[in-house]
Each structure stands twice: as structure tokens, then as C-alpha cells.
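Other chains dropped; remaining ones untouched in position.
The letters A and B name the chains in turn, as written, and every chain counts its residues from 1.
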């Protein structure tokens, strides 16, 4: 595995977005999803197991997936927002969680986040709403980690 | 938020469908899904957080979503069945749960429910079966609440 992939393989460090003020919320249990920490541990463990199998196609795809979000004609933040909205309309909670973590690292503000989510909601319809709820819940969780 | 949306925002009261006889079932844990009560609490909490953000597009969409199922040329029951089957073929468990709750309120019978689910199964194929299982489990849970 290249270094590039490694950065995507390990869990993104949850530095909170600067543009976002502290939001006090009561502690609560997540009825709908496992914690961010559980998500990361499972993701890391399985990525290791999958990449360790040395299936050429799968390993190259994982590396390519990492390359996709690197800076080019578009900046990293824009690319992560593209990945986020694509994940939202395809309704993949884990993919949304991953891109939310990266968006927080790229200093996406809460207003920018909600506008991006609104595009996904209009394009994808009310079927997206349960995923929107979990996305906002994750984002608030990420803000608290700041 | 308008009153209309509020009615959709708060959890529908689980009055059981009249046409449905009492079904005695042993108490059991839900292996595949959180309880109806957890679903509602999470849904209400996140709807509040999302609507409180005052993103115009999202808030209008939520209001419009509520309007969609109001009585018009079609009655409310038919519209809820349309929402249910659309949610089933798109395989959104939370959306199915919501429409099942509304169907119970609109006095959909168990036979009508199974026929609606059968349309979703034929249109959507075997990939729908896991969602069909959870839908029937939810319906039985709603009947017990009657």
C-alpha cells in the first residue's frame, strides 16, 4: 500500500471545523448508528484484512479511491463535498460518515454543510431524509470532538 | 414550521388498525432493528435539530413532504400506501417504518398491507425481502400497541 492510501485507510483525525462554534448538547445515545469510534475501529480492521488478501483489483481500487480526492484542478474541500453528496444520494451511511470526517478536517462550515446536504435532499428526495438525520447527528458529534 | 409539518414531525400515535384482530405474540427482541420507540425519539430529535438550522431549502422540503400525503383527488390511505411501496422498493427501512405507522392510523388492514407489500416485492425483487421481513415485524409491533 502506498502512503496515499494509508492516509485514507486510517481514520481521519476528528479535528473540528474552525468555522463552527462549540455546540452544547446533552449526552445522548445513538439509536440509529454505532459510535464514530466503533465505525473507525471496524473500518480499520476490515481494511487491513481486505488489503492483506492482496487481490490486485481490490487493492488498486482502494489506492485509486484515495487519489480521487487529492488536490488538482479542484481543491480538496470541493472534492470532499462532491464525495459527500454522491454518498448521500446513493444513501450509504458509512460513506457519508467518512466524507463528513474529511469535510470537518477541511474546515467546512456548518452552513456549507447544510447547503451541500440540501442539494442531496432535493436531488434524491425524501428517501434521503433518514440518511440526512444520521449525517447531521454525525456532524454534531464531530463538532463536539473539536 | 407550519402546523402541517408539525404533524409529520412528531411521531404518529400508534393507534392500531381496526380491521386487524389482536395477534398474540411472545415478547421478543428485534435482532435487526431498533425499537419503534427509539426510532421515534431519534427521528424527533434530529428533525428538531435539522429544522432549527433554518436552511430554507431543507425546511421547505420537509413542509412539502407533509403536504404530499394530504387528502386531494386521492384519499390519505391510498397516498400512504403509495409512499409505503415507494419506500419499500427503494429499500429505506426508516421510511417504511414511518409509512407503516401512518397506514396503521389510517386503518389499513393486514390483508391490504400484505397486498401492497407484494407489489413492492414483485417490482423490486428478492433484494426487497430483508426489508419485507422488517416491515412485517414492525407491523406486528404496531398491532400489539393497539
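By definition in this document, a residue touches a chain if its C-beta (ideal position, glycine included) is under 8 Å from a C-beta of that chain, and two chains touch if they have at least 3 such contacts.
The model shown is predicted, which means the values in this text are computed figures rather than measured ones.
A.B. asks: In this structure file, how many copies does the full complex comprise, given 2 in place?
C.D. replies: 6
Rule of thumb we're sticking to: only the chains that are shown with their structure count from here on.
A.B. asks: Fitting the CA atoms of subunit A to subunit B, what rotation angle results, rounded to the nearest 5 degrees?
C.D. replies: Copies differ by a rotation of 120 degrees.
A.B. asks: Measure off the straight-line distance from the CA centroid of subunit A to the CA centroid of subunit B, and report it in whole Å.
C.D. replies: Using C-alpha averages as centres, the distance is 28 Å.
A.B. asks: Would you mind writing out the residues of subunit A in touch with subunit B in their complex?
C.D. replies: Per the stated touch rule, the residues are 28, 30-32, 91, 110, 114-115, 117-118, 121-122, 126-127, 129-130, 132-134, 136-137, 140.
A.B. asks: Mind pulling up the subunit B residues that touch subunit A in the complex?
C.D. replies: 34, 38-39, 41-43, 45-47, 49-50, 53, 55, 57-58, 61-62, 65, 86-87, 90, 92-95
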